[in-house]
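Apart from one protein chain that is not included, each protein chain of the complex appears where it belongs.
Let's look at chain A:
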């Protein structure tokens, strides 16, 4: 296709937006609302993911070594643990170090335990995939001279289940919203196509190729998508900025953090733009198909 022709299609598509003023407005609003919802969902989803990752990465097992174990045995226990394929790291901490930590947290009243330390030597173990924690813990518990393994059993499984369900629900909602928007755009374009049916018929009679007929409508769909994505991008950015301002200070020192404003918001903005263009283009592509069979 020649540049001149493309330019002609360009002008045609813009003219058509103006000619179909109210329909343009209607579909741009529909896209705006949809993309706004999608944008908010993406914000929530991505942050949920981030929080989940943070929490997951913080999950570790505390492996208590029974009191009578000698140094050589401790050494071989460490090797056994590290040899488990799903184990990412194992950090040894003596009971003296453990007590020092407690003293640091709870104060000097605990100093009296210095004479007779009731604590165990422990390994802090992380699974390479946090979702494997339960299995790894069970495996470690089998090792000889291990007193017990602690890892917030039950709570962690619930958290993982909750996070996974959240991700899936969010994904389904986003897809449903995108589908709705595509349907709306496709309907709008169909109306403008019906109005220009005769034109399409004549174009085909004088020897226009299908692409020649199609391109202006596809461009029109693209404009609808682009226009519809402007407001959502602005609103989503503003919304996220304010949310961070409000929430970020309260999260300092917590195990999990929200995603930073940049580059996250550029990614979300780009995503909204792309989705707008995609639903616009695809919507018009779908609705023009049957009008080309002349």
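As a working rule, a residue touches a chain if its C-beta (ideal position, glycine included) is under 8 Å from a C-beta of that chain, and two chains touch if they have at least 3 such contacts; residues count from 1.
Methods note: contacts and distances are computed from a predicted model.
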Q: Assign the chain not included in the display its UniProt protein name, restricting the answer to "Cell division ATP-binding protein FtsE", "Carbohydrate ABC transporter membrane protein 1 (CUT1 family)", "PadR family transcriptional regulator PadR" or "ATPase".
A: "Cell division ATP-binding protein FtsE"
Q. Of the residues A:4, A:250 or A:290, which one touches the chain left out of the display?
A. A:4
**Q.** chain A residues touching the omitted chain (full complex)
**A.** 1-2, 4-5, 8, 198-199, 201-210, 212, 294
